[in-house]
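Only one protein chain is missing from this complex, and each of the others stays in its spot.
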Amino acid sequence: MKREDINILIGGAAGQGLVTIGQLLCRTLINSGYEVVVTQSYMSRIRGGHNTFTIRAATGKIISPRLGIDILVALNEETFHLYRHKLSKDSVMIIDDSLEYEFPNTIAVPFKSLSAKLYENTVALGVVASLFGINEKSILPVMKKFLGKKKAKYLNDNKTAFQKGLDHGNKNHPGNIIDLAPVSPDSQKMMMNGNEAIAVGALAGGLKFCSFYPMTPATSIVLNIIKHADEMGCVVEQAEDEISAINMAIGASYAGAPSMVATSGGGYALMTEGISLAGMTETPIVIAVAMRPGPATGLPTRTEQGDLDFVIHGGHGEFPRVIYAPGSIEECYELTQKAFHIAEKYQTPAFILTDQYLADSYRGVTPFAGDSADPIIAGNRPEHENTPYDRYEITENGISPRLLPGHSKHLVVADSDEHTGDGHITEDLQVRIQMVDKRLRKLTGITNDLLAPEYYGDDNPDILLLCWGSSKGAVFETVRLLQKKGIKAATLHFSQVWPLKPDLFMKTLVNAKEVFCVEGNATSQFAKLITRETAFVINKNILRYDGLPFTPEYIVEKLDL
Amino acid sequence: MKREDINILIGGAAGQGLVTIGQLLCRTLINSGYEVVVTQSYMSRIRGGHNTFTIRAATGKIISPRLGIDILVALNEETFHLYRHKLSKDSVMIIDDSLEYEFPNTIAVPFKSLSAKLYENTVALGVVASLFGINEKSILPVMKKFLGKKKAKYLNDNKTAFQKGLDHGNKNHPGNIIDLAPVSPDSQKMMMNGNEAIAVGALAGGLKFCSFYPMTPATSIVLNIIKHADEMGCVVEQAEDEISAINMAIGASYAGAPSMVATSGGGYALMTEGISLAGMTETPIVIAVAMRPGPATGLPTRTEQGDLDFVIHGGHGEFPRVIYAPGSIEECYELTQKAFHIAEKYQTPAFILTDQYLADSYRGVTPFAGDSADPIIAGNRPEHENTPYDRYEITENGISPRLLPGHSKHLVVADSDEHTGDGHITEDLQVRIQMVDKRLRKLTGITNDLLAPEYYGDDNPDILLLCWGSSKGAVFETVRLLQKKGIKAATLHFSQVWPLKPDLFMKTLVNAKEVFCVEGNATSQFAKLITRETAFVINKNILRYDGLPFTPEYIVEKLDL
Amino acid sequence: MTDIKEFGEFETAWCPGCGNFSILKALKSALSACDLSPWQVLLVSGIGQAAKAPHYLKANVFNGLHGRSLPVAIGAKLANHELTVIAESGDGCMYGEGGNHFIAALRRNLDITIIVHNNMVYGLTKGQASPTSEQGFVTKAQPHGSPSAPFNPVNIAVTMGTGFVARGFAGNREHLSGLIARAIKFRGTALVDILQPCVSFNHVNTFKWYKERCYELPENFQSENRELALETSLEFGEKIPLGVIYENRKKTFEETFAVLQKGPLYTQLHEKKALQNVIDSY
Partner (left out) sequence: MTDIKEFGEFETAWCPGCGNFSILKALKSALSACDLSPWQVLLVSGIGQAAKAPHYLKANVFNGLHGRSLPVAIGAKLANHELTVIAESGDGCMYGEGGNHFIAALRRNLDITIIVHNNMVYGLTKGQASPTSEQGFVTKAQPHGSPSAPFNPVNIAVTMGTGFVARGFAGNREHLSGLIARAIKFRGTALVDILQPCVSFNHVNTFKWYKERCYELPENFQSENRELALETSLEFGEKIPLGVIYENRKKTFEETFAVLQKGPLYTQLHEKKALQNVIDSY
């Protein structure tokens, strides 16, 4: 039986190279034309422990992880013990031949005799490959791409190990049971995860300066920017702490470089004073917050959607902000790009709110069109301004002409204190009122520019599932599952979570028989936000806060229909 | 005509000693049995500029500042120009005799010839005193109390200056027009402002450790603690920054000292990561946030209620917290004390949310009963615990036994990572769920312990004014004003703004014909919070964000009846 | 030399008699001596009395948060290294709240100038001990005296091998102006720590106190000699040396960033082909 949707779980200790073979397999599957969704789960350590790299591959469109294991690749004994009971009768298990097992569809691999420890992962990859009829020809270019920068010997040894695994797999194939139905190959697709897409989106948006302090799961955004910094004309600087990072980025943006920082909850906490500064000085800035479970250090390598309230309200005083919460790799790219434009247009902070799950979730993605992306041009043209120039001129839409210091003879004065039109400190309380009003008037434009939530499913559904950010895929697939069960279902996904414009979705809420909010936290933050903005009450919440992402199965179970 | 309610505005430059004479006058009026409410307005500078110290004094109960000037004391020319047009025909103006004026009730004082520059303020005080028949006898003990610690010559020179002013005033009295009706003297009352009451409340609650970084308008809380630290057995330490302050306080609390920090918006921003740490490690901690207008540095010496949302949501991840917002000096004292008990009982952060207006507002207050205040006893008794002791034992009410390190042989382990019952780091995702649930279960107890909002006014009113924190006085007096106009009015004041328990006030909201929310910010934060928690919509908001406190007149004008 | 009048005259919010006035004047004449016009200069400050200084002369100004002048200055310099970037603030701002940035800035060696109005006290918040306050310095917040040993910024800067380290005194304005001018011209991170009397809150380290102790290092002081500089930087008591204490020209941070050789970042819009290459690499 050809399968159309399989789940491959590769498990092992940190340091065993499971991510490497996961990436290789994933890229190969994408090249072969399959859809993939990767879920990575790892511990906060460098070696040892128990990590997994799960690839869901399918012949048709998928956008979510799912429950179940069709192929278990156990790089160590712990993985075997943890998952052997979670297999179904059609699953295949790939384990070391020293382990005792009763499961019929097992490929026991003599890892130790086939290869040195360093290459055991690649042997396992070879065995998996045998199941799909992946051969050396299709894997070799992928290996070159991923491992090509290392020593030649390393690449060669990997090739050998792969071949050994492939041979062993072919010889010990447990039957045709997990074959994926063939699809037409498409090597044009990118393999990209959420953080990579944010990095590329930032570059597409015109990023010129990025300062950061490392923090999982945000660090890889910056590492991906660094990878391309030279060719893209970008400066990236590691700061001594997050406070410095945000203030550096503000300084750079003030001086004309479209700027970004990336961090997670704890680092964001340290940045909130700076965000307030950006609000007051009306300095454009993009802040990527990649969430993980808190409070405090919490579970630093897992996923959660627990910082929504804090990101909406972080920073003292009142000023406008925009928060995007991408639900797919494509949205990571597009919304980050958009964030740069909106931050510049409204001279205020714009956020990308993502999380560990999406950050690390590889998918096959149609390449973005680089030439349809216009980098922002920072600031206004100095020749249009009068002398003396008023940086904070009171305007109808709240947006004042922003010049760059040193770009012309106009002096650009920015102040964290309340200020007059020319930017200088004031204690004139009438000016205070005018400036508060001016800053907040920008909200009108921001609201006009905002993204409508995306609706998917039946009209007038019996069940409407609200969701935001990374849980999009799981919820969309839940709708399909419900529809298959004959239930009229739909979802409304918010990829912009702040501000909200009730006109855009109130009808939808009211037309549904029952509204549920699905979100990855324990206190229903988004559901309460909806109530705050619309007075519409959502009491049915499907929550998850164990550090793992939603799956359609989890949601269906909690719906308890 | 004897007056029952007068407003005395003393204006001048920083450094002219207007606060000193304001305090002396205020204390004397309190001793004489009058009610007073002080409003201080000052610039962010040490010398020069324009500051005011306004004393409203009355024969009956007052709890709010009000509009209007009955006595203007101009210590410099600027004050004269700023306020001369704001006087009513019955007002009295005290100015330097070099100024040209047309106003009839003027006492022109030859300051330069009467005294050295240093004592001009005290001359002015003497002149004011003459208006009330305050004589040397009543002022002397007050002078001794306030100036007694300085050099003897300074006190004597002040006495002389006072006498000169008094004589000049008596000789040039413009008639009987501003006399306050007599009341029976009551020298038992304290003269206390909001920050002093918070300091004393903290000491009464059992404060043993306070770390801080100076920030207006919170600094005076700490300075008042320092004043009494030796006699009360308290350690106060100035930290290198606010991050250090909050972490020090957490360390001290963990080790058994009931601890507190005090700051304003920007400092609070820097503390949010630490607050999340207190939430995770379940360390009791009291945080006083004295608000001023933001964003960023904003108007650092003025007042606002703009950080409510941020204080509710500050800190990454999800954990319970309690937020009190006192509306009077007495509430500053009582709620701070209570904050210590609640923080200890629920092992979580408790906040006092105040602002510059209340911080600096002196009033006459009946002395607190020191012996009815029980200081908290930190931690549980070690002999009741089993070995090995589980700091984070899962309990029904979410509260685990808290022991102190070094107090017994039990080891006390606290971790910012998710942890098992014994406090050690874990990545067990089932434990994660249990611990999140345990921490959040404390909310049940917290909600049972919460303070009901205070209702004042007519039943089933036509106008219900919601308010919170420091605007209490102005709103209560507004109700009286409205009632005098024949309008059925009432107010509901929240001195605890988080969490909210709708049962305690929903009926009140529903029974009112029109509900207004009065708050000192530009985005109606509390009104929206009410909607979030109850789905009750309040569209009529009376807001103020020019850095000044509410007055009944301001509210009535905005009500636009 | 630009006309000093270009930098204007403004009313200040400082106390009469404060050392800040002469620092401001010295800065203006240093800028003019460096032949700079207001539009070429960016003054970045934090919060405090000293931090208000940039409002009192003409220049581009970013008056940011308490303690955070240096990160803003660094970000701005990296974005546009053609600007003459000066971070200016008080001792509390630079060495207290901003202590971590100070240390990190010295390690980076960007071509920026750090001017610290060091009055050994927190002025704007009314007189608490600052990191440079002497041990035992009594304030309302430290009634038993400041319990910590003072921070010696000049000593730390020399120890860390900072490019240019100088100490000035508000009371020696011409000398100070010369120091600031040299600091601005120096290519690399330059610190000018300026002893500044605070007439309102520091009644110990007064004008007179400084005057009695400060002496100017000789013209021919060997500021490239690290050992001598270390020794001189430790001198702070009966005698306090003023002048350029240490100079150590080395590669600046900007000089190591290839991207910056192509000019300010706002002039470098990326090519769409480069972006497409990036996309195609995934």
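Note that the chains take the letters A, B and C in the order they are written out, and that residue 1 is the start of every chain.
We take it that a residue touches a chain if its C-beta (ideal position, glycine included) is under 8 Å from a C-beta of that chain, and two chains touch if they have at least 3 such contacts.
This one's a predicted model, so the numbers in the text were calculated from it and none came from an experiment.
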**OP:** Considering the entire complex, write down the shown chains that touch the omitted one.
**Re:** A, B, C
Subject >> Hidden-chain contact residue, picked from the options B:L131, B:I178 or B:A414 >> reply: B:A414
Original post:
Which one touches the absent chain: C:S37, C:T159, C:Q222 or C:Q276?
Top reply: C:T159
Original post:
From the list B:G133, B:G148 or B:G406, which touches the chain that is not on show?
Top reply: B:G406
Original post:
Which residue among C:P131, C:G168, C:P197 or C:P241 touches the omitted chain?
Top reply: C:P131
Subject >> Touching residue (missing chain; options A:D96, A:E240, A:E273 or A:E331) >> reply: A:E240
**OP:** Identify the residues of subunit C touching the omitted chain, counting contacts across the whole complex.
**Re:** 99-100, 103-104, 107-109, 131, 144, 147-151, 155-156, 159-161, 230, 253, 256-258
Original post:
Considering the entire assembly, which residues of subunit A contact the chain that has been omitted?
Top reply: 15, 43-49, 213-216, 219, 222-223, 226, 238, 240-241, 266, 296-297, 300
Original post:
Given the full complex, what residues of subunit B touch the hidden partner chain?
Top reply: 190-192, 196, 200, 203-204, 206, 208-209, 211, 228-235, 237, 239-241, 243-257, 259, 273-274, 277, 281, 365, 367-368, 370-371, 373, 375, 377-379, 404-417, 423-425
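We take it that only the chains that are shown with their structure count from here on.
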Original post:
Can you name the chain that lies farthest from subunit C, using the mean of each chain's Cα atoms as its centre?
Top reply: A
**OP:** Calculate how many whole Å lie between the centre of subunit B and the centre of subunit C, each centre taken as the average of the chain's C-alpha atoms.
**Re:** 37
Original post:
So what's the Cα centroid distance for subunit A and subunit C, whole Å?
Top reply: 41
Original post:
Can you list the residues of subunit A that touch 2 or more other chains?
Top reply: 243, 273, 277, 281, 415-417
**OP:** Two or more other chains in contact with one residue: find those residues in subunit C.
**Re:** 47, 64-65
